[in-house]
Each structure stands twice: as C-alpha cells, then as structure tokens.
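A single protein chain has been omitted from the complex, and every remaining protein chain is retained in its original position.
Up next, subunit A:
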Amino acid sequence: MKAVNFTPRFWVALGLVLFTLLLGLVGPLVVHTDPNAVVGGLYDAPSAQQWLGTDNEGQSVLANLVYGTRTSLIVGLLAGTIATTIGLVIGLVAGFQGGWLDDALMGMTNVALAIPSIVVVILLSIALPSRGSFTLALVIGVTGWPWTARAVRAQATSVRTREHIDVARLSGARWGSILAWDVLPYLLSYVVMAFVLQVAGAILTEAALSMLGLGPSGSVSLGVMLYWALAWGSIRTGAWWAFMPPTLMLTLIAFSLLLLQSSLDEVFNPRLRRGRAARRKKVVGVTEPAVGAPVPIPIESGEDSDVEVGRGVETSSGTHTRGGNG
C-alpha cells in the first residue's frame, strides 16, 4: 500500500469525519446533561451554564446536539451498511452470473430506481406501527440500494471476463468463493466510496424525514431538533441557537463525508489526482500504475470502466440531491 499517496484533502476530510464521529460517540459521555432534562425556559439564550441555550421544551441544546449527532450517525451508518450490503450482493450476483438472473435482478433494480425513494420512505415510515431509530435506519437502508446495485453490477461484469477468473474456475473454486475472493477485492475501492456516500445520504434522508415530523419517536436527532425549531418559530423569535447548531452539524457531517469520498476517489484513481502528487508522477515519468496492484483496476480496464466510475459518482450525487432537498 506504499504506492498510495494520501492527499492533504484526504487528511482534512478524515479529520472532519473523525471529529463528527468523536462528537457523536464521545460527546454524550462528556456532556453530562440529560437531553430530556428541563434546565431552563422556552428558548433561553446561550449563557455560561447553557453554552447553546435551551430549546422549546427548556432542554439543553448542547446536550441535544451531541445526542442528536449520535442518533443521526447511528442511523446513517446502519442504513448505509444495509443499503451497501443489499446493493453489493445483488450487483455482484447479477454482474458475475449474467444471463436470466442478471436480467431478473436488474429488472427489479430498474423498477426500484424508477420509484422516487423519498416517497417510499415516507409511506413506509407512516405505515410502521413504531418508529425507533433502528426501524428508521432499516427503512432508509432498504430503499437506498438500487444505484449501488447498478454500479457494482457494471464493475462485476467487467471483472468476469478477466483471465484470473478462468484460472480460479479451472482450479476448481466454487461459485461463492470466486465471488468473494476473486471478484469482490477488485471492487472494494468502489464499494468503500459507495458506502461513504450511502452514509451521507442516509443521514440527510433521516433529517428530511424528521423535519416532516416522521423522525424517530422517543429519541432526539438533528432532524428532530430542526423540526421543533421550525414548528416553534425560532427564526421569527430570533432563537438562532435552536436551529443553527443542528443545521451546521448536518452540513458538517454531509460535507466531510462527501469530501472524504471525493478524496478517496483521488486515492483510488490516479487519473483524478491533482496538485503535487500528480505533478511528481509526471516528473518521474510514471505513466500508468504497474500491473498487479488490485486497487487501480478501473484505469487498466480502459475506456469502459471510466464510464462506470463516472456513473457511480453521478448516481451517488443524485442520491444526495434527494437527501439535501428534503
């Protein structure tokens, strides 16, 4: 892995992501205030005791922010894992197997893609008898997989024709083992990026749902905080501390994850590299990465795979718009 040069962008992105993770996971341990405890009145301004003031129920905004960040991250990670797993399995099987199974799976995926997933998410969350953060993550996860499946399938199709697959077949490897050991590793870089995007998308979808009043009941999330801030006219009364912190936090999470994804893109795909890292390569005269490194596969496979990388990024951005606009 020495060949991989992490760009400064990557380190900045990683730092931001780690910061939000730390805030969400360690924050609740540091901030001792119970997010449900009444510590003041309706929209008390920030003070020495309450750094971010109180919300419409007289609860600490700071405590709600760290607990809300945690809920949002948990929902995001869980939904991202579910969506990526479903998409990966369907895409791998369809792309590698081909034939009628491919047609069937992709037909299903295309149908799923055609239905606006925010509508499905809203209907599902209304229909469910209870809305915990886990059910919410499940709902977001099972509606977010189609574009991952499509992209993974495209990549798997190109890997299928490689010689080493034939070698594996000749040596008697089973179907499952070929998928897991000979196909999947070539897609891992892409899957990691897709996962990051899924997480960011899921967090924004959760916020969108919560702002519609369909958030997790019984727990606080960033979207729930925004929902109450809007419902209680915090903008009219000038209680900026009620809506700014969750807005900034959501922006930070989404921004850092997207930044991480795009810098990972540069790490995995040298063609996209800019700045010093790219210039140095030119000076040294390295034209293309050497054969054998599994990571920069998309480059080696030429024209075709370039399109596929493009598509992956494109569709993922599409998912984002969904979350962001909600």
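Heads up, the rule we're going with is that a contact is a pair of C-beta atoms (placed from the backbone, for glycine too) under 8 Å apart; a residue touches a chain by one contact, two chains touch by 3 or more; residues count from 1.
Going forward, contacts and distances are computed from a predicted model.
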UniProt protein name of the chain not shown, from "Peptide/nickel transport system substrate-binding protein", "Aldehyde dehydrogenase family protein", "Cytochrome C oxidase subunit IV" or "Acetolactate synthase small subunit": "Peptide/nickel transport system substrate-binding protein"
Contact residue for the chain not shown (choose from A:101, A:167 or A:235): A:235
Absent-chain interface as seen on subunit A, which is shown: 36, 38, 41-43, 56-58, 130, 154, 204, 211, 213, 217-218, 226, 228, 230-238, 243, 246-248, 250-251, 254-255, 258-259, 262, 307-308, 310-311, 313-315, 317, 320, 324-325
